[in-house]
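All protein chains but one are shown in place.
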Amino acid sequence: MNQDTKNIARGELLQGNEACARGAITAGVRFFAGYPITPSTEIAEYLARNLPKVGGKFIQMEDELASMAAIIGASLTGTKAMTATSGPGFSLMQENIGYAYMAEVPCVVVDVQRGGPSTGLPTKISQSDTMQARWGTHGDYYSIALAPSSVEECFTSTIQAVNLSEKYRTPVIVLMDEVIGHMREKVNLPDPKQIKIIDREKPTVPPDWYQHFEINPHFVSPMASFGEGYRFNVTGLTHDPFGFPTGQPKEIADKLDKLKNKIMHHADDIIQVRDELMENANMAVFAYGAAARAARQAVRMARQKRIKVGLIQPLTIWPFPDTYLKSVLEQLDLILVVELNQGQLVLEVERVSCGKAMVKSLNRYDGELITPEQIFNRIKEVR
Amino acid sequence: MEIYSEITHKYLRTKKRFPNVWCAGCGIGIALGAIIRAIDKLSLDRNEVVMVSGIGCSSRMPVYVDFNTLHTTHGRALAFATGVKLAKPSMKVIVITGDGDALAIGGNHFIHACRRNINITTILINNRIYGMTGGQYSPATPFMKFGTTAPYGNRERDFDIPMLAQTAGAPFVARGTVYHVVQLQKLVEAAIVKKGFSLVEVISQCHTLYGRLNKEGGAVEMMTWQKEHAVPIEAAKNLPPEKLKDKLLTGILWNVDIPEYCEEYDKIIAETKEVN
Partner (left out) sequence: MPDGAEQVMTEKEEQQKVHVFEAWCKKCGICVAFCPTKALTSDKDGLPVLTYPEKCTQCGMCELRCPDFAIAVRPKEPKETKKESK
């Protein structure tokens, strides 16, 4: 047994950032490029120590733009690759995240959020990169972003992120935050042998017939790696299925439709939502990430007072869980969206709700974690 | 009638449309020919060659050739290339960049790639201008020369590119011109063979924009200038300083041996790898 599995067996006290890094190694990540930034640095430091032990490569690049570029380069050689940062670095990475969307390169970007905008609050919590995870870079594209709310979820979400990135040939964002990243919890991590690891689909045609961006009925193109005999072109310019730049209107529209369909046609496979106490609820608290921890407690407190409220916790925030929300709107007349920002995902709840249920918010954005009492008081106020 | 083929034809992608996208007489195509012939001379396996470029006229090179090709974002080619090389050191990574791409937006990645000494061959085509966007001045445009964003004469000094690379730590620095194409091929061969970060600055002509804005003539005139102003470093050693004024030194300008990054990292893996 290696060090990882030994510690897991003992039920170790684990830090969120460390759990994320371990999840990455468990999922097969063998390349990390990053730049130090609070509160994500522990992920880089853990991987600097432990990647070489499993034959992986770690490099500290000169900035976040280079880090994102390097993981894309590594992924194109067939190596699972990841980077980690916080808000200011996430902003810098957007240029090459856009490249990864366009070039359909699997990779994982962990954003351990802190207060913003700009330098903001390096050591304090926020969830203010929610919309940036969807729309951070320019252009039309469709994002996958996961929001863990516990140390154990940091481990499992990172594995899921790597798997999704491989399955759908896309970057996947893991939105942690300063509290989740730095907290320590005793965890029951799954046995690595029980964990399903997904690898990118490889081409089954000879090299001369290979289309690196083939458009097929399930919209995910098999992906060769550099050095395997398939000599293909990768570019950030809008391109045809061979990867050559195009200016043909049909090819342009086809490419953008493919990027959309690749994600949205498979939304059911990608999206995960956890709910609790929804059975006879006529109200729901909608919360993700660290806010969901406090919301869970508040919902239980409210149920003690016989308020028929349940908890909806999206583990996937992008694509937004339209289908799930529409299905529970039948029974709800009120949704309370709790966020550690000035109201970002609430806009999606309002969009899907479309007036069917009243949507209220509770926002905390002073760098502190919202408390169960605050949420409980607001539940009583709006009910 | 017999038809002869060039070596270059063996390496061009048959699915691409030719003639290539560059202006008539642009030096980038000449550089590409030299690079292809260097790769052929060294008998590199084309499956192992990864050609990485940024954005600009020079960066349009890789799409034309039958290697693993990676056309990235402006200035970032070296960062992408670092990821490719470190993840799979068996690949022969060649970066194609230009004076704007490598030295302006890419400046940070350039100096760190030199310092890090990762085994990447960088061919920097210096045409002293931003060609793709219509002729703006670049960090390689000399003082008082004109560009569309320097309509009154550029007031910035240009980089001494070999000195920048050498000072930043690159163990191999060379300069050639597209006129001296035989020498250029040899410099590219030496750069590829060199273990460590190697840079070849290639003086080329953008007669369409730089030449017109600065009244330096067409392609033939600008290549004649290269012919008359390039002095091989071996010859320069024997010339008095006044003869070297306004001249460009060419050849291998700097060549030392420094531990290469991927090899050093492999030592870390060998020392720490756990036996499960």
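Order as written gives the chain letters A and B; numbering starts at 1 within each chain.
Please note the rule applied: a residue touches a chain if its C-beta (ideal position, glycine included) is under 8 Å from a C-beta of that chain, and two chains touch if they have at least 3 such contacts.
Remember, it's a predicted structure, so these values are computed and weren't measured experimentally.
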item	value
Chains on display which the left-out chain touches in the complete complex	B
Residue ranges of chain B at the interface with the undisplayed chain	1-6, 8-9, 12, 18-20, 22-30, 32-34, 37, 178-179, 181-182, 185, 218-220, 223-224
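Keep this in mind: only the chains that are shown with their structure count from here on.
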item	value
In the complex, chain B residues that touch chain A	13, 15-16, 46-48, 50, 52, 62-63, 66-73, 76, 79-88, 90-91, 108-109, 112, 265, 268-269, 272-274, 276
Contacting residues of chain A [partner chain B, same complex]	1-3, 30-31, 33, 52-55, 57, 59, 61-63, 65-67, 69-79, 81, 95-96, 99, 226-229, 231-237, 242, 244-245
